[in-house]
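What you see is the complex with one protein chain gone and the rest in place.
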């Protein structure tokens, strides 16, 4: 008749009181957390190269908006540890459900950067093939992708595959009802999905304190029976470690996992946003000193894993990547107006065929 | 840059591991919980009389469905401790946001039972005056009322009134996105609202285990920074004590409070439902032995607060109430079809006036 | 050939689809052991197991969003919204994802899923239980919208909806759940999507309708026949795609048209039909296309729904105003005077 909640169960679901960390702001190692294995050196080096490339890509994309080559671009500068750790924690046959801010993750996943930028360039579709890349289209309606991720995870589970799904979401997005429904469905279905919250402290202009009164977003997990953790999202080592643990947990059939990464959006919401309207430059400066890329670099150098040559070659590769991207983006994308009618349904309805004919009559009409 | 969550803060938000109780199933007092004051004897006697009356009302309403006097009735038999404690914890100038299942609470709040049953009788409106009674219309779209409750609480706070709002919701309703948004808004706004979950173990046919994997629903509070508690919802003394504490907390400006009461829906979802399709009679029988009314009666008798005479007079009052209700419900309610057009807007649009004229032409047309 | 109610036909369609294609799944609120509040999924969990037909937590955006993910993952979900108004929480999922996924991915992802929605009134339901919400869906590009009026159509249209490569909003007129006719599941008879059915042939005017309007229109046609007026009744069956051909050829023949729709009239499906018919048949029309609809009010309570619902009398009144005698339209004059 009555319930009793086991203190042990409860403690197993709650996050650590302090975000998990391996490396301090200055790059020095801290006392390693229990329960989270340190990633291998090779993986860390790989992560470093990807972060360098990701940041370069991000800067390039921002530059492309200034040249009118992109309609809009939401930068993730400062969030590279999250973007790269998310991708590195997954196998190739795992799925990723990104938001509009996760272009760096997609590039790191190996998707052609021009494809990644298709939508932001002014085309109507996501650019890449979601089925082939196992990456859902970047999602704008906030939090809606989290429940799709649960559905896909459940589909994998039912097909007997051991794939895992990772759903990215921002701090603001956690306030939407769909996030709640997704967490609950995942827990009840025991679906192999990892919810990865990049808490970058702002939802456009709205600071975290106006978004939630929770001790931390990771405390939401227990309300669904989902194991949860919070991590220093500017510490690549920690983020990779925790996400890897979360993915393994899900893959082992132990159910969903919620990870909150504390990070910061260094740039404005998008190139069209003016961040000076809602935050102080001092705050941004403070976060500069917590830069995830510099931190990892120092850490790897200190540990003797990286030298000037390694750094230079990472940057060279990034420059090359950026220059190829620039070239590719200089060509105007081809868009065919008639294709507007092609993908509404598998076969256009008679009504759409009529409308296509109307457009054709307009486009082929002699100018008068 | 980093956050640290205080263990004390966390513990202050988590519910007790075992539902709060004052009285065991057999009516004997248990070791009183700390932090929750025992209600006064007078209040307990008042609660007893209301529970007797509430149950009688509920039975009468169910009977009225069989006679075709009510279109449908969702019984709350077995949940009387919750229904009555919710009302007793509130002042008259506090607000209550009920669901379709909370008719007993409304009757106990002093609303004319015929008004309470207006909608269920087949009329289109809620029957009573929400502004005068400070009771929102009984709400069917699940969880939607919880966010209205936050808005009203916020309105009270802004007007400098010290009123509190109590929002009722069922276990199933907690899965809806609106519940999540309501909890979050309440916490961020620090609104004086108490969320009262009557966890009666079923959402129509869906048992709790298919609804949530949380240790208990009360564990949802911490994810919003809301203080939470779980209580034995068939123990009137405990439910009243916890709800009173919650209401005082909100009234004192300490923000929202979430209470989960563990109870059981003894009857089917409504008279139209067939509960044998999804639950075993043994389960229902087990809960019969946890009956909240019998428990309180035994408890009050044991404590010498109630004797046979007191019991008889409570039942007499209830019988009288039921018989008046029967009589009142025998009269066909008057419904005026033209009124359909009166309350869509303060002033009907020209289109509605036209449609009213069309209806008039139909209703006044000679039969052919 | 067996006599089946629409509810039985739908149940049989689900059963046959589950049997024939293991990718088909049924889920929603109370669709499992209870069999749904209308018993459309009765017995499916018993026959196919909890894995194929199951209850979800109570959240409609969740149900639809889960279906999106499962369809992306290769399944063919058939989900139930318990009542029309309880599909509204899923509106964003439907409008921004279900309707758009194929387009957003340039055809690389399709969502073969069905959202079943019991809709409309006439069953004495309390508030929020009798909305007619089809217009919201037909106005959303990327959704097919289907609504059967007979058990036979219920069976075949649902089977077709489940095999369709695109998402289908399947609107079930709940007061017809218990209507019966002879139907032969398994023995292909009903036409596919995009084909309207002429339920009754007539020469004097065309009644265009769908779903719950069909039996009412037929009733009106029977009554009119007694007065010597021969009405044709067209049942649209699928609202998207729309069968202009059948509607237009009927109205060209009869020269007059009344659109019958239970939903509130303003900007409803009937407005679209009236607009299309006059666009395409203007020179054949002897009178304006008239609409007979519910009023622009929240769906009324049991005691008053009869005043709201289009019935045979209201249809016949409209037919009377089709200017068979070339006199000016009396109601229009009255309207202008008011």
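Think of it as A, B and C in the order they're written, each chain with its own count starting at 1.
The criterion applied here is as follows: a contact is a pair of C-beta atoms (placed from the backbone, for glycine too) under 8 Å apart; a residue touches a chain by one contact, two chains touch by 3 or more.
Please read these numbers as outputs of a predicted model, since none were measured by experiment.
Which of the visible chains would the unseen chain be in contact with across the whole complex?
Looking at the entire complex, the absent chain's contacts are A, B, C.
May I ask which residue of C:128, C:174 or C:303 touches the chain that does not appear here?
Only one listed residue reaches the unshown chain, and that is C:128.
Among C:52, C:237 or C:291, which residue is in touch with the absent chain?
Missing-chain contact among the listed residues: C:291.
Of the listed residues C:163, C:219 or C:278, which contacts the missing chain in the full complex?
C:278
Can you tell me which of A:19, A:173 or A:225 touches the chain that was removed from the display?
Considering all chains, including the one not shown, the answer is A:173.
Just checking the interface: what residues of chain A touch the absent partner chain?
Within chain A, the residues that touch the unshown chain are 71-72, 119-120, 122-124, 140-142, 172-173, 175-178, 203-206, 210-212, 274, 277-278, 333, 335, 337, 340-341, 344, 349, 351-355, 357-359, 361-363, 365.
For chain B, which positions touch the chain that isn't shown here?
Within chain B, the residues touching the omitted chain are 124-126, 129-131, 136-137, 141, 144, 147-156, 158-159, 177-178, 180-182, 184-185, 188, 339, 342-346, 349-351.
Give me the chain C residues in contact with the hidden chain, please.
61, 85, 88-89, 91-92, 95-96, 99-100, 103-104, 127-128, 131, 135-136, 138-139, 141-142, 240, 242, 263-264, 266-272, 274-275, 278-280, 282-283, 285, 287-291, 295-298, 328, 332
To be clear about the criterion, only the chains that are shown with their structure count from here on.
For chain B, which other chain has the most distant CA centre?
The chain farthest from chain B, judged by C-alpha centres, is A.
Which whole number of Å gives the spacing of the CA centres of chain A and chain C?
The answer is 41 Å.
Please set out, as single numbers or ranges, the residues of chain A touching at least two other chains.
177-178, 180-181, 184, 188 - these are the residues of chain A that touch more than one other chain.
At which residue positions does chain C touch at least two other chains?
56-57, 59, 61-62, 89
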